[in-house]
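Omission of a single protein chain aside, the complex is shown with its protein chains in their original locations.
What follows is chain A.
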């Protein structure tokens, strides 16, 4: 116990997120700002959801355990819906910012593309959501204690860590898909993202029956990841090209010689 569990679980929960941030976000100031602003939006949505839950709990009978559990489910559902609503609001804000950045830049193109912003915003939602879910648990895992002494599962820490990792990745993928769906006005995609978020949250209600909750959540993560990959423009050819490290430069020369502005992605 103690430090080993703390570092292990922290690594599991935030390893991918940290790697993604260090490799893709930390170097660019604009992306860092998008990251922090995304976290802010998520926090505001959580605040509103907690307010609703708090009011509903105070208006209800505190003694009734079943009712309280029901209210908790209601609170969680409201929170998921509010998160998605605020993701949409963030999309609107970023779209406007993108247009603004494009107008004032020298070549009419904004320094950050909407796709990059989609990815970073998804990552930001994921990180802050994961942190809020698991940081107190991690802090408790350092100190002295026995897990599950009252009959709960002894695998609490490690499953929480894995769930957090899945959640971080899921939010990233949802961000990409969501923004793309909003951009292309494919509302069924939007609905699917919201539904999968609700499903994931609902599956966690099956804890501590981890086979029924963790395994499907990871399957959902994988599927959403593939979906996001294809949404972002990935394909098998891209993977092969990336793996074979081939350089393509001939066409560029042609374009330059034809005195055209090279088409950059």
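Just so we're on the same page, contacts are C-beta pairs under 8 Å (C-beta built on N, C-alpha and C of every residue); 3 or more make two chains touch, one makes a residue touch a chain; residues count from 1.
Here is the rule we go by: contacts and distances are computed from a predicted model.
Remark: of the listed names "DNA-directed RNA polymerase", "Guanine nucleotide binding protein (G protein), beta 5a", "Presenilin" or "Dynein axonemal intermediate chain 4", the one matching the undisplayed chain in UniProt is "Presenilin". Considering the full assembly, A:163 is the residue among A:163, A:194 or A:228 that touches the omitted chain. Of the listed positions A:19, A:33 or A:195, the one in contact with the omitted chain in the full complex is A:33. Even with one chain removed from view, chain A keeps its contact list with that chain: residues 29-30, 32-33, 36-37, 39-40, 43, 46-47, 49-51, 53-54, 69, 72, 75-76, 79-80, 83, 101, 104-106, 111, 128-129, 131-133, 135-137, 139, 156, 159-160, 163-164, 167, 200-201, 204-205, 207-208.
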